[in-house]
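Read through the structure below, which is laid out as structure tokens, and then see the notes.
Only one protein chain is missing from this complex, and each of the others stays in its spot.
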Amino acid sequence: MLNPTTIFVTGGSRSGKSTFARRRAESLEGRKVFVATAMPIDDEMRARILAHKRERGGQWDTVEEPLDLVGVIERLKDRYEVIVIDCLTIWLTNVVLAWEDRLVEGGIVRLAERLRQVRGDVDILIVSNEVGMGIVPDGALSRRFRDHAGLLNQMVAEVCDEAYLIVSGMPLRLK
Amino acid sequence: MLNPTTIFVTGGSRSGKSTFARRRAESLEGRKVFVATAMPIDDEMRARILAHKRERGGQWDTVEEPLDLVGVIERLKDRYEVIVIDCLTIWLTNVVLAWEDRLVEGGIVRLAERLRQVRGDVDILIVSNEVGMGIVPDGALSRRFRDHAGLLNQMVAEVCDEAYLIVSGMPLRLK
Partner (left out) sequence: MLNPTTIFVTGGSRSGKSTFARRRAESLEGRKVFVATAMPIDDEMRARILAHKRERGGQWDTVEEPLDLVGVIERLKDRYEVIVIDCLTIWLTNVVLAWEDRLVEGGIVRLAERLRQVRGDVDILIVSNEVGMGIVPDGALSRRFRDHAGLLNQMVAEVCDEAYLIVSGMPLRLK
């Protein structure tokens, strides 16, 4: 049996990141759980969540966790062989709305640290988003979010064994 | 003689995508046609179109087709050896303005299907744009456009033989 692997998957919106992560997860053995960070707060979001659920089909368990990813990894790591977390930037949006700004960076550091610690215990695939390759946004809030997202991606990617940038459905291997 | 190839070229704005596609096309043998999807609706657009035309020089025929790419491929494939379509996201903008939203996805599927069918008949180079790597846009319309563009790039890239992401004028090979 192969060693459990921690895999970081990033890309633009609708680039095929989730599909790439799901297929890679389905190629791995064992019980699989999908951790959805999105909250069905409006119709647009509800439709996206449902569409993703249908794509995964019945062989997956789904857990919704908007904020406490450290806790959810702790709870799930002994009950499943494969955990997919989708996605980090939605989690970050939830965190930014829920916490004071000065606490966000600490939350990112704790998440990366937890991922480093469970490396080798369970296969984890983490989906994130590229949000920093457009024009500088007007709002200070958007600029701060972009900064947090960049830090998050760097810190999480660093503790992963593999990392990919998905473009138009195809992977560029980062490490 | 080499087999005709279908090539997908994507990248950010002014990344050198069109130049890459044009040079690649000029390295191929046979009569060449450039399919422009942009409409000269204002001075800014008119200036861009003219600048591109000057770069291509006199050895190219140019066809303007804002909407019916399936039809234009059909008409041109027996009269030319090399077809460049530039670019898919402008076409998508035209389609989104002209059609009802629920019809857009069908149009994308039909275009990808047509490209799959003509594979091997004629060299086709298709230029597209990355639009999904910035911050989530405020407007629902922009978010839908981004979703459509992501789907479009995935579906078209999938039926192509080669695919490239152009960054600062240089190609990263996707497949």
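Some points to look at:
Chains: A and B, in written order; residue numbering restarts at 1 for each.
Note that contacts are C-beta pairs under 8 Å (C-beta built on N, C-alpha and C of every residue); 3 or more make two chains touch, one makes a residue touch a chain.
Because the structure is a prediction, the values reported are computed rather than measured.
Residues of subunit B in contact with the chain left out of this view: 11-16, 44, 130-135, 137, 142, 145-146, 167-170, 172.
For subunit A, the residues in touch with the chain missing from this view are 8, 10, 12, 128, 130-136, 140, 143, 146-147, 149-151, 153-154, 156-158, 163, 165, 172, 174-175.
The rule we apply is simple: only the chains that are shown with their structure count from here on.
Copies subunit A and subunit B of the same sequence differ in orientation by 120 degrees, per CA superposition (steps of 5). The geometric centre of subunit A is 31 Å away from that of subunit B, both derived from CA atoms.
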